[in-house]
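Then we have chain A:
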Amino acid sequence: MLASEGLPPQKEVVEEVQAAEEGEVDPKAKKKEEEKPRENGLLETDYAKRGFHLDVQVNPDQVVRSAEILDSEGMTMEMVTGVDWLKDGQFEIVYDYSFTGGELFRVVVRCRVDREKPDVPTISEVFGGANWHERETWELFGINFVGHPQLERFLLPDDCDYYPLRKDFKL
Partner candidate 1 sequence: MDELIRILSYFVGIAAFLGLNLAYLGWVERKGAGHIQRRIGPKDVGPYGLLQPLADGLKLMSKQLVVPDNADRLLYMSAPVLAMVATVILFVTIPWGENLVPREFDYGLIMIFAVASAAGLSILLGGWASGNKYSLIAGTRAVSQSVAFEIPMLITAITIVMITGTMNLNEIIRSQSGMFWNWNVFALDKSILMPISFLVFFVCSMAEINRAPFDLGEAESELVAGYITEYGGMGFGLFMMAEYGNMMIGASLTTILFLGGWQCPFGLFPGPHWFLLKMYFLIWTIVWIRWTYPRTTLWGLLNLSWKYLIPFSLVNLLVTALFIKVF
Partner candidate 2 sequence: MTLLAQSQLQETFELNIGPQHPATHGVLRVKVIMDGEYIVKAEPVLGYIHRMHEKMGENRTWNQFWPNLGRLDYLSAIAYNHGYAGLLERAMGIEVPERAEYIRVITVELNRLQSHLLWFGAFILDLGGFTPLMYAFDEREQILDLLESVTGSRLTYCYFRFGGVYNDVDDDFITGTRAFIKRLRPQIPMYHDLVTKNVILMERLVDIGHISADMCRKYGATGPVLRGSGVNFDIRKNEPYSVYPELDFDVPVYHECDSMARYMVRMDEMEQSMRIIEQALDKMPDGPVKAEKAPKILKPPKGDYHFAVEAARGTFSMRTVSDATNTSYRMRLRSPTYSNLSLFEEASRGMLLSDALAFMGSLDLVIPEMDR
């Protein structure tokens, strides 16, 4: 679908910057997350199967940069969420971006952090809407968004001391 529509301009920019920053781009990467977590890089995905066009995995310190790039392209932050990969001992933070300006284009940016020390910089400076999403992710997973202005209890009562969406959560 992406090929038939012609690649939107965002894609090249992202790719370029990512290439410059990481030095390794793996556009032909296939699904190899069967055995181990996939490596950083870009992945074109089949929209009809997955629901998004571009799947980007970055390091935690590149999250803000990627948000800035996508912001300059006029993309919208749709949601931020976390996934607990208990088996790998990692948290995955997933950022969904979409384009409301016309052509259909969806980007997923994901990064993985260690479960023991889940620190990731906040993008709420770039996208104000990320504030609540990050706060919620912090609350439900315990992922620490460094630099977030208000990392307080949000959906749960103020005296909660558990992270209910962690896979090892037991009440």
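A word on the picks: all candidates are chains of the complex that A comes from, given by their letters.
Some points to look at:
The working rule: a residue touches a chain if its C-beta (ideal position, glycine included) is under 8 Å from a C-beta of that chain, and two chains touch if they have at least 3 such contacts; residues count from 1.
Since the model is a prediction, treat every value here as computed from it, not as a measurement.
Applying the touch definition to chain A and the options 1 or 2 in this complex singles out candidate 2.
Across the complex, candidate 2 is touched by residues 31, 33-34, 48-52, 55, 74, 76-79, 81, 83-84, 94, 96, 98, 100-102, 104, 106, 108, 127-129, 131-132, 140, 153-157, 164-165 of chain A.
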